[in-house]
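A single protein chain has been omitted from the complex, and every remaining protein chain is retained in its original position.
Moving on to chain A:
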Amino acid sequence: MVLTMYLSRLVLPLKWTRAISTSVVNNGKRNFRKFLLHNKRGSRSFKEERKKLKGNEPTDVPVYHYGVRPTGYHDAKGNFIAVPEMIPELMVPDLTDFKLKPYVSYRVPDVVQSEFTAQDLFDAVYSRKIVEDFKNNKLDSNGNPTEPSEEEALTPEEAKERARRTGSDIFEKYSEDLEETN
């Protein structure tokens, strides 16, 4: 009689049983509302205090700068050091006697221009002199000019160095650069 009592207790309702899920984890609910740390969670002073308490390490509630880039850096102690060179300087050209205006008149017909390629740049810079040298027989046996212009007189190394100075837009992979300098 005692046994049957125990047996009856063993019959559990279905919802209390454990089951194995065979579906992929991604099939589960993904749009959970937790961990949505909005910027308005805590005032700025609160966030800064919290940061100090944690020893100036990044916290779970960081100060949000809204995409503004800093004009300095933080030293080891956490003090902010302003760097005046980091403040952006807007280079605005002088617009006196500048005829182009912000809008275009409707009376203007469509301007169609072909693409200005590297070939076109080469033709503009070098081709004329090459043709003149050829006509005046100023090319030696190899085809190099006997009276080279400034651009023609550049050696490959010089040209490369010139091209990689500040203001160039030729960017190579960092690892490749290291190999070449070493």
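Definition applied: a contact is a pair of C-beta atoms (placed from the backbone, for glycine too) under 8 Å apart; a residue touches a chain by one contact, two chains touch by 3 or more; residues count from 1.
The rule is short, and it goes like this: contacts and distances are computed from a predicted model.
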| item | value |
| --- | --- |
| Omitted chain (choose from "Protein VACUOLELESS1", "IBH1-like N-terminal domain-containing protein", "Large ribosomal subunit protein uL24m" or "Trafficking protein particle complex subunit") - UniProt protein name | "Large ribosomal subunit protein uL24m" |
| Hidden-chain contact residue, picked from the options A:V24, A:A76 or A:L100 | A:L100 |
| Where the unshown chain meets chain A, residue by residue | 30-32, 35-36, 91, 93, 99-109, 111, 116, 120-121, 124-125, 151, 161, 164-169, 171-172, 174, 177-178, 180-181 |
